[in-house]
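One chain of protein is taken out of this complex; the other chains stay put.
The letters A, B and C name the chains in turn, as written, and every chain counts its residues from 1.
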């Protein structure tokens, strides 16, 4: 926890911004898939959670990439460099590399690309990594150059065909799994993408970890407001996205209800 | 009512700031003793009332002088030039020059000096004006040079003698009344000053107008939250500081309760 | 996108050109606001609470700022119903907008007398204020127990001479549905809610209450979640029209109240903050309807998917 200075805050693509913070060692060394819980100021009452998008240990900076959705992200998008923000983190339990895994496939949908760049940075020297990123349209794509710098391969697809082939990230990833046979999939995207993945055998047959989103309070596991459903025995039980996740095995997550 | 751009916002003295706004004609031509009702922003919910301190019709600017008291004035003191503020006004009914009056004595206590500069500006060419300004200490005095430029004479006094003689504005004014025989007194200061004035015959025997303060809501006369007590018949009745005042005849105001 | 959504509503027979009503106590008798916008832009104006005799109200300070809200302890200062009828109503009735008279008494008899006097006037609706937290007698005392709500409503309705009667409910209760039902059983044509929630602020430096009256009524966005819930519950408890209010600052806030079941809404504190608030809220509501592709504001009423 602490005060972090804004180094830069700039648009990456249509409605997507990158906030670069002067970050302490624990953030610079954070596990991929963990997040920062940001008090954005300006009368916004609760913190807002954002995955770590990338870190630059040399510069001592870490960045989050965020889409402007409502009041909190709107206020954040107007934050000026040198503003000091109250930021908690790194929080949560992120992606983990299965023992002996050599090849990881990253699958991102929309803003889900955000934590995957940090994942790709982390995997450098640890495993080969390929990325499949899906966006609604080319104008929303971001950080592709950075992904290219960190990944063995990058495939960007769009819903409307304005960038790459016209197809979903899930389908593109499914095809890649057949050819590349990764040992693990690290995914981040909307619920619809995860549901589609759960429906496909190829994702069920390998270690597949997904990052969930839920409205949050404390971010540290105490208030029990960020529940998601995870298989337990015959049925399911609530788990905390902030502390038990945000990353869970795809097969254990129960959607809808 | 309208949006006004901050031209300058700078300290005048210990804890006192001047906010200069790009102002519309109705503010530039406002009567002395009227006020602006400022939405300071930054999560502060209600507006804050400040008397017009001075206007500069040439530059198209008007200024308020304010002391940092609580959250609202703290936020205001941090407002940067070019910020656009939502400002209502001019509001209220100000000082008025009695028919045929030639000499006006201005009596200010502390921040009460704020509207009196505007009054002095207004009186230029209309009547002679002398000013007596009392401050707790020299470090709180402000705008003395501007007063000197507008008034026939200026006497600044302090509670601790660090500037001028050690005496109250009320007592200094009482002495001046004897020698200068003004036709009217326009005063602005804390309640204690007005009570002292009510106790002295010299203020009772001439037209003496005082500006009151009360916590405000709407500022336009509708919500009835800004009441003060004014003599009526045998007793008193509540009047609205924002719309019936802020300026009232000293003799009519009933203090305490 | 819809071109020009229809904003007109009708509340127990009173047509309004839009569902936005200036709330009692924050709009005086309208006179102060004429210089800010033509009053006919409003759906209706609800005037400051009227008592039988003129009333001085409580000592100042009467207002305190609180987080996202304010406390007031005005205490029903008003010139009395006769002065209203003589000095204010004529102009207001000609202003091109519906007029609602908010009435408050110390006793049931007083309520009835005021209603009787107004029943022959040009006001379009009566609003029975049994929920003012800032007066010792009457006010909220009538508004918290269902039996007394029923009783006072019945008696006032008898005196209202056919004018529609809205009963303004107090949020200082454990079961708003019960109070709403009581008002309906007493003959209310509509209910309006919420009035302010009793609250308090402390000046810790001087170790005193901020308000001379110690307690006051909390209004503004801070209470909106409570107001929305109560409107939602009340609208499910009764079928008569519900007029919702409490912290409406924007067109989207207003839409939330309509979705929860309000047929119209009142705006109070927003006007205290900005004189033209109502006009902006109507414009924003219209824009919201366009964006949602809804052609008639009445389609929002109770349309919450819950």
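The rule is short, and it goes like this: a contact is a pair of C-beta atoms (placed from the backbone, for glycine too) under 8 Å apart; a residue touches a chain by one contact, two chains touch by 3 or more.
Keep in mind that what you see is a predicted model, and the values were worked out from it rather than measured.
Every shown chain that the unseen chain touches in the whole complex is listed here: A, C. Taking the complete complex into account, A:39 is the one of A:6, A:39 or A:202 that touches the chain left out. When you scan C:95, C:215 or C:276 for touch with the missing chain, the hit is C:215. Annotation: of C:193, C:255, C:278 or C:297, C:255 touches the absent chain (contact as defined above). One chain is missing from the display, and on subunit C it is touched by residues 64, 66-69, 71, 144-145, 170, 172-175, 197-202, 204-209, 214-215, 218, 220-226, 228-229, 232, 247, 252, 255-256, 259-260, 288, 292, 303-306.
For subunit A, the residues touching the chain absent from view are 1, 39, 44-47, 72, 86, 88, 214-218, 220-228, 237-238, 243, 257.
To be clear about the criterion, only the chains that are shown with their structure count from here on.
Most remote from subunit A, judged by the distance between CA-atom centroids, is B. Here the CA centre of subunit A is 57 Å from the CA centre of subunit B.
Averaged Cα coordinates give subunit A a centre that lies 47 Å from the centre of subunit C. Once the centre of each chain is set as its mean CA position, subunit B and subunit C turn out to be 36 Å apart.
Annotation for subunit A: no residues touch 2 or more other chains.
Counting only residues that touch two or more partner chains, subunit C has none.
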